[in-house]
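Quick one: the structure is below, questions incoming.
Note that one protein chain of the assembly has been removed; the remaining protein chains are unaltered in position.
Chain IDs A, B and C follow the sequence of writing; residue 1 opens each chain.
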Amino acid sequence: MKKLINDVGAVVDDMIDGLIRSVDGLSRIEGERVIVRRDLEAVRSAGQVALVSGGGSGHEPAHAGYVGAGMLTAAVCGDVFTSPSTDAVLAAIRAVGGPAGVLLIVKSYTGDRLNFGLAAEIARSEGIPVEMVVVADDVSLATGTSNAGRRGIAGTVLVHKVAGAAAAAGLPLDRVAALARRVGDGVGSMGVGLTACTVPAAGRPSFSLADDEIEFGLGIHGEAGVRRDRMQPVGALVSTVAERIFEDRGLLAGDRAVLLVNNLGATPAMEMAIVAGEAARAAEARGLCVERMWTGAFLTALDMAGFSLSALAVDDELLGYLDAPTTASAWPT
Amino acid sequence: MKKLINDVGAVVDDMIDGLIRSVDGLSRIEGERVIVRRDLEAVRSAGQVALVSGGGSGHEPAHAGYVGAGMLTAAVCGDVFTSPSTDAVLAAIRAVGGPAGVLLIVKSYTGDRLNFGLAAEIARSEGIPVEMVVVADDVSLATGTSNAGRRGIAGTVLVHKVAGAAAAAGLPLDRVAALARRVGDGVGSMGVGLTACTVPAAGRPSFSLADDEIEFGLGIHGEAGVRRDRMQPVGALVSTVAERIFEDRGLLAGDRAVLLVNNLGATPAMEMAIVAGEAARAAEARGLCVERMWTGAFLTALDMAGFSLSALAVDDELLGYLDAPTTASAWPT
Amino acid sequence: MTLPVSAAGFLVTDLVKAIVAERDHLSDIDGAIGDGDHGINMAKGFNLCAQALGSPTPGLKESLGILGNTLMAGIGGSMGPLYGTFFNEMADSLDGAAELDAAAFGRMIRAGLDGVLDIGGAKPGDKTLLDTLVPAVEAFEAATAAGKPYRVALDDMTEAARKGRDSTVAMIAKVGRASRLGERSRGVMDAGSASCCVILETLAASVASKID
Partner (left out) sequence: MTLPVSAAGFLVTDLVKAIVAERDHLSDIDGAIGDGDHGINMAKGFNLCAQALGSPTPGLKESLGILGNTLMAGIGGSMGPLYGTFFNEMADSLDGAAELDAAAFGRMIRAGLDGVLDIGGAKPGDKTLLDTLVPAVEAFEAATAAGKPYRVALDDMTEAARKGRDSTVAMIAKVGRASRLGERSRGVMDAGSASCCVILETLAASVASKID
């Protein structure tokens, strides 16, 4: 394992420190791994709904990179690939929560659901209005079968964007939550991994892929995918993934949609540009009207090479929120 | 070699295609690997100086990602790590060149100097005013010794930014060129590689590093560095590199400076955040006043893991140009 | 020999030692179909608990409460809330209990189990720690209901825990990270069922060593 780190035990704190030092407008809640907008008081006094997300670390720029005006109010960082504790989530809710209330945006993993859920209960008992939206956009897992439902992956970033813009527009908690649910329910995502990733504390890759093997439907924690396959030209990979998403989400010719082309961590920019081209081509082949398309590292799995694609049907309302300005460092403008 | 590509021979064209499809405001000159602002006519009719850069591909988002209002007018893409031909550069100059003239921003490599230089000569003979600025910011090579001078690396992006803003502000060619030279002369950069990179057509890494080895002063084409060393904590790596740059560029306590923390291609976002924190710390230790700091993939070497750091002394004038708006997709805003 | 609750805090220090010793083994098991961190997560939490316990070790009720709260606050993941609730509920069950006799022990592990069932939403057969915990608690209850001595009931619990743990090998994961693997999750032990077995084995052995 060769990583640009100081110490395997310090990666999360060093990452937070680096982010605070290099991105304007962020600060850290003393003693907690919670990153908040520095202008927190302005949000509160404007009576805006506060947005809290987070989860295990290792998904940078998620989630701290989405903290800023027009997106998240706070991000809670767990250990690498480990949900933050109930106490940490609670500290974030208490820090940002005013009378307008707090929306928690949670990716569907047991740990995140439990810790955010328990924190929400406690916060509500303290009088803070809290709503929680659980995102489960990974269409690589068929639903209705024996597995316990889908996981939240990169599509979550679109939930942050829409809900953040809605909160900034002054919408009340129930409407912000409803919009977040609409995006969370609408978006479908799927990833393809070319390599596993190495959790610093583990020191070695979570699994290994031969030089001609890839994983379809890989998890964002280095979990093996739903299907191992031979390496293929990127055009074939992207169209397999895109078709699966379009089919699952019922996206049909003529539908308006946005695409998020996500770098899983170690994919070079040249390859991401090629993937983006293929994604546009796949959407075209389906007859979709691609209103927006963003390419880059949005929600990663440490040093995993590969990509995920997310697609969301949109109308003018959602597009308006997606286009709304934000100061969040990781949202492309 | 496992890459998200269709065909080793098509990577540059597929990359250009993907970029054009996914980034608004770009188009390609028919039959050439030249990417231009779609609103080229507006630039021309406003009488603004046009900026052309480029070089070998494999450095994405450089240089096409910097095409946009306030930065480059055109980018010429060679084969991977291979300067574009004289003819391709000439096609770009002809496409963008009006009476206000054209500034070529060239990284100091034999091929780039020759091809851009020959194209400039031909264009001048056709009556297009052309100036050329050669950037050689890699301080890992000591000057004044037997080697033929320094190479241009990530600091070049700051030249694009300042010259682009100056051109957008309506400055004439000689003043835009003078500013570009000022930034090119001022900026110092140095990289550290953790892995080599794999040129698609070659199919295997350019060299190999053991699990505990790194290269200081690595080239952006997978050239081996000036010194091989043991892996160290990132704090030590960054401070070695930063000190070398500060020393070489004469940056002293109290000086105002900007930092560019560049991902060489395959470094995960978490590690880049940690590197950024260490860079800020190193500048602080030197007593510099860090006015701005940008972190991300600016000028890469395909799938090389590692980073480069660039530092530039600034005053209010340069800061103004660095802060000026741009629509270029790869410049962080 | 009887075991006063106020003198049984050593059970928690024994648990810390056992889990820390199994750190790498538990992570290896998790690595096969999970994300390979179960031992890291558990050892981190139990080590934090050891620091929080201080010395001398407080009584069992306080010690279990410290363990539960440390896991809740300190490790996150799924294990923070699940084992946090498990030990917190065990602590609460000891309200007013003076002796850790068979009845108190039975109430204690039943309370822990109910807490996990309540918040986790999983059930036996899902390939989780419940596949160890449920049969183990039921075996202990069955043994005492049948009038077997405390020590024998503890042995029955341990045996059921081990059997339960081993039964996860043949299961398909239905919750947690491994569930995305579907059929591919079969053939490997569940990490949580292994750590739960360590916990129950340790409790049984440590209690047994004091009750003759």
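One rule holds for everything that comes next: a contact is a pair of C-beta atoms (placed from the backbone, for glycine too) under 8 Å apart; a residue touches a chain by one contact, two chains touch by 3 or more.
In this text the structure is predicted, and so the values were computed from the model without any measurement.
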Displayed chains contacting the withheld chain: B
Full-complex contact with the absent chain, from B:18, B:78, B:235 or B:268: B:78
Which residue of B:111, B:172 or B:233 touches the chain not shown here: B:111
Sole residue of B:10, B:40 or B:141 that reaches the chain not shown, by the stated touch rule: B:141
From B:221, B:244 or B:286, residue that would touch the chain that is not displayed: B:221
Residues of chain B (touch criterion as defined above) contacting the omitted chain: 56, 78-88, 109-111, 114-115, 118, 140-141, 145-148, 151, 199, 201-202, 206-207, 217, 219, 221-226
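Rule of thumb we're sticking to: only the chains that are shown with their structure count from here on.
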Computed distance of Cα centres, chain C from chain B, in Å: 56
Distance from chain B to chain A - Cα centre to Cα centre, in angstrom: 30
Intercentroid distance (Cα basis), chain C paired with chain A, Å: 33
